[in-house]
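Certain chains of the assembly are absent from this excerpt, and the rest are unmoved.
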Amino acid sequence: MFLGRVVGTLVSTQKEASLDGLKFLVVRRLTVDGDDTSGYVVAADAVGAGLHEVVMVATGSSARQTVYTDKRPCDAVIMAIVDTWEVDGQEKYRKK
Amino acid sequence: MFLGRVVGTLVSTQKEASLDGLKFLVVRRLTVDGDDTSGYVVAADAVGAGLHEVVMVATGSSARQTVYTDKRPCDAVIMAIVDTWEVDGQEKYRKK
Amino acid sequence: MFLGRVVGTLVSTQKEASLDGLKFLVVRRLTVDGDDTSGYVVAADAVGAGLHEVVMVATGSSARQTVYTDKRPCDAVIMAIVDTWEVDGQEKYRKK
């Protein structure tokens, strides 16, 4: 999984039928220290993540292992909202 | 999923038999701000996307989770046409 | 899928038993404009591709969705020979 920050939303009305009801969020990839990168992914939301929250994203077939994404053409899912993480003994993020 | 713009078409007559009838489109990868990159993918079209439209592409085994691509040697599918997306409160794209 | 040019052949006698009979080709990755890159993949050939031909390659589990590669430890397959492709209204390649 990688760490990302929810930075945006996306609307699509013309889509594969099985995707109806899925919420897609734009997630910016973060470095291990919590800084922004230019990388991003559009992910389905399985946990009710909000704008600006830091989340974990699973990709590939693992992204389909939720009730929302099972058997759907979806290769990225937000599967957790992060409370805190630390690296080398330093807290890099704490949810407010 | 990543965001892309449909920039071209591709014709192939000699191909794996199960691919007959699939439409392949050339999709340029976009940055999170909607700018072109040099990256691209050739994707099967599951939603009737047109030239110049902005789309979402799913890759890997997830690309086979549509009736068009099921059990076919296809690792990228256009599974949605994007209406709008916004990042950090700014609209980055709106379909015309 | 990505676009590649068949640039070489590979011979292996000591290999996983299920791979017997598979033909492996060296495929150089092309840019969306048809130029060479330094990237490559060794792919199984499912369509009888010849040297110098431009082909489409599918990777990952999708590479196993052919009768040649089913249930084999093979993660890249040539699944189509390209006749033409065009980008932004310009023909980038035409098979001779």
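Per-chain residue numbering starts at 1, and chain names A, B and C are given in the order in which the chains are listed.
Operating definition for what follows: a contact is a pair of C-beta atoms (placed from the backbone, for glycine too) under 8 Å apart; a residue touches a chain by one contact, two chains touch by 3 or more.
The model shown is predicted, which means the values in this text are computed figures rather than measured ones.
Colleague: Tell me how many copies the full complex contains, given that 3 of them appear here.
Modeller: 5
Keep this in mind: only the chains that are shown with their structure count from here on.
Colleague: Since subunit A and subunit C are copies of the same chain sequence, what is the angle of the rotation superposing the Cα atoms of one on the other, rounded to the nearest 5°?
Modeller: The best-fit rotation has an angle of 145 degrees.
Colleague: Using CA atoms only, can you tell me which chain is the most central one in this structure?
Modeller: Of all chains shown, the one whose C-alpha centre lies nearest the global C-alpha mean is B.
Colleague: Could you grab the centroid distance between subunit B and subunit C? Build each centroid from C-alpha atoms only and quote it in angstrom.
Modeller: 20
Colleague: Show the residues in subunit A shared as contacts by 2 or more other chains, in ascending order.
Modeller: Touching at least two other chains: 61.
Colleague: Where on subunit C does subunit B make contact in their complex?
Modeller: Going through subunit C, the ones touching subunit B are 1-3, 31-32, 46-48, 56, 58-66, 69, 77, 79-88, 92.
Colleague: Tell me, which parts of subunit A touch subunit B in their complex?
Modeller: It is residues 7-16, 18-19, 24, 26, 28, 38, 40-43, 60-61, 63-64, 71-76 of subunit A that touch subunit B.
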